[in-house]
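Missing here: one protein chain of the complex. Every other protein chain is in place.
When the chains are written out, they are named A and B in that same order, and each has its own residue count from 1.
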Amino acid sequence: MNAPLPAYPRADTAAPPVFHEKEACMSGPDNIAKPKMGAAITVRNLSRFYGGTRAVDGVSFAVEAGEFLTLLGASGSGKSTTLMMIAGFVEPTAGQILIGGRDVSQLVPEKRNLGVVFQSYALFPHMNVFDNVAFPLKMRGIATDEIERRVQRTLTMVELESRRSYRVGQLSGGQQQRVALARALVFEPPVLLMDEPMGALDRRLREQLQRQVKEIQQDLGITVIYVTHDQEEAMLMSDRVGIMAEGKLCQIGAPREIYEAPRTPFVAAFLGESNFLRVRRTVVGWEICQENGTEAMVRPEDLRLLAKGESAPLRLEGRVRQIEFPGGAMRLVAETAAGLFEMRLHRHEATGLRLGQQVVLGWSDRDMVLFSDRPEGNA
Amino acid sequence: MTSGFLRRYSAWLMMAPAVLLLAAFFIWPVLDLVRISFEHRDGAFGHYQRVFERPAYVLVLERTFLVSALTVVICAVIAWPVAWRLATASKTGKLVILAVILIPFWTNLLVLCYGWLIILSPTGTLNAALTGIGLIDGPLPLSGNMAGVLIGMVQTMLPYMVLPIAANMARIDPRIPQAARSLGAPPLQVFLRTWLPLTMSGVIAGSLLVFIMCIGFFIIPAILGGTRDIFIAQLIEMNINKVLNWGFAAALSTVVLVTTLVLYVVGVRWFGVDALWGRQ
Partner (left out) sequence: MRSSRAANFAVTASVVFAAVMMILPNAVIIPASFNGENYITFPPRSLSTRWYATFLTDPVWRSATWNSFVVAFFTALAATVLGTLAALGLIRFPPRTRSLMVSMFLLPVIVPTIISAVALYGLLAQFGGRGGLLGVIIGHTIITLPFVVVNVIAALQQMDMRLEHAARSLGASPLRSFIHVTLPMIWPGIAAGAVFAFLVSFSEIVMSLFLTGSGSVTLPVQMWSGIRFEINPTVAAASSVFVVLSCAVVMLMGLLRRKQGKAVKP
């Protein structure tokens, strides 16, 4: 699949092709030329407390019309509760939700006009595919022939027109997911909320559907707020990602921005692999230290093995602890003075390396993220 | 604002009609009954003194609790093997056993008592059969006394003992007794050290339930029992309808009520007694 890599790959050249592709849509909604049906969403200081537990604690963010925002976090981080508050199923303890400039905080769910795709779909088991998709149109009192036309169109969009009279139980997981999507889109809501929509699907199907959802979103120009715990899914699909933990929004930004400039060690560790250490600035460059100094992080793929006599802005001696091959790149774990360090190697590079062997790791200061000189806390 | 109120309290509002009905026609009158029980010219506990000091009434209390306890024990002894069969039977077997065990649950209590009366009375089926084959000379006294009451109570209460034990058994991992066997325990030890302790909470739940229901029984002792050895419920009925002593009836009711509620709270809190209704 991948083209052969240079012997000592650097972070910027080693990025997989898809990463570059993402840049096109990453730069934000303002260069999307398509006519948009999406609406902007603003969430201000949104909180939900259950007794003493703060499920969501003062979350604020703004989503532009037509943007794809993912809330990423572990279970219990408050991401689903945030989504359910926007949908209107959970009443906020405090805060405001504006959709298209209108405050909807006091509005019942059915008046908010949002498409919601639920975790495990929540398709109506007593209705067939057509009736499921037609449901929101029936609730809006739309004429039968118009319903027929619009359901047909939407089912064609998700490639399920041949399954219109199937019962929900006769469909595969992926098909059910697409019915749920069709049902949430058929009434052309300006906003689509998706709560772990791919959670129940296997990996291959998930990738296929991710692409399909993304395409549909861009075709329709709809605003999407997507909730997932899968970081790869979040990075792949979103214009921006919001990382949530313990009810708070830790950082929000374009996937690459968060990956390359995480604001806290937590975000760094959550999104991708990371090696932590402490560094101090010297007259000539950088020095790795044990106690004082600034907390820093470097990604495994930004590390390289230094040959004898070769120099790098930062270097660290270590001993090989583990060499693993999870498929793709080799993973090397070295024991260093700063703790265990993980790095990626090309297969050919790893030949000849033995456990216990002394190695020197080197990296550029450009690839290193410093933490302590930035303010911690909310975005 | 009104819609916000409706939204926030919708769950309470939906419960309101049922709660109001129960409050007005169940909780309030029962509390009123408790209040009446403390109205006596010799002080608040006058009625209770009578209940606990007159030998005739103490005897009724003792009889009710004793026969109820006996019913619990007999039910437990019969129910355990039945529950075991139920837990280990095939799907059809389960259905058949369950159908048979649940008969009293579905049948009118009067019909059951009447059926027993036909079988157990001095001229009834059983006595006729036994005299017929020459096993006994005169009819056995099987109805109009405690024997009849006990038979009727055991029959009607058996489902309430079998179901909690069976539910409990269904949750036991069959590998636990297997493990005990593999570790060298002989069958009796396997039974004593795995099955019995593991099913104890089901037995206790069933026992509490059966006991609670027994101490309030009225119909069975009234039809199958004698006219002199009566239960608390009959004493209550007599004081309402014949003696017209409401205060005394209220005191008796309160004694039964408090016993029932204490046992129910214990059962709900520690043995999941209320789960039985959710599961049937």
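Heads up, the rule we're going with is that a residue touches a chain if its C-beta (ideal position, glycine included) is under 8 Å from a C-beta of that chain, and two chains touch if they have at least 3 such contacts.
Just so it is clear, the model here is predicted, and its values are computed rather than measured.
S.K.: Among A:74, A:139, A:307 or A:340, exactly one should touch the missing chain; which is it?
M.R.: Considering all chains, including the one not shown, the answer is A:139.
S.K.: I need the residue numbers on subunit A that touch the omitted chain, in ascending order.
M.R.: Missing-chain contacts on subunit A: residues 87-89, 108-110, 112-116, 118-120, 122-126, 135-136, 139-140, 167-169, 183-184, 187.
S.K.: Residue-wise, where is subunit B in contact with the chain that is not depicted?
M.R.: The list for subunit B reads 10-15, 17-19, 21-22, 25-26, 28-30, 32-33, 36, 77-79, 81-82, 84-85, 97, 99-104, 106-119, 123-125, 128, 151, 154-155, 158, 187-188, 191, 212-213, 215-219, 222-223, 233, 236-237, 240, 246, 249-250, 253, 256-257, 260-261, 264, 268, 274, 277-278.
In this section, only the chains that are shown with their structure count from here on.
S.K.: Taking the mean of the C-alpha atoms as each chain's centre, how many Å separate subunit A from subunit B?
M.R.: A distance of 58 Å separates the two centres.
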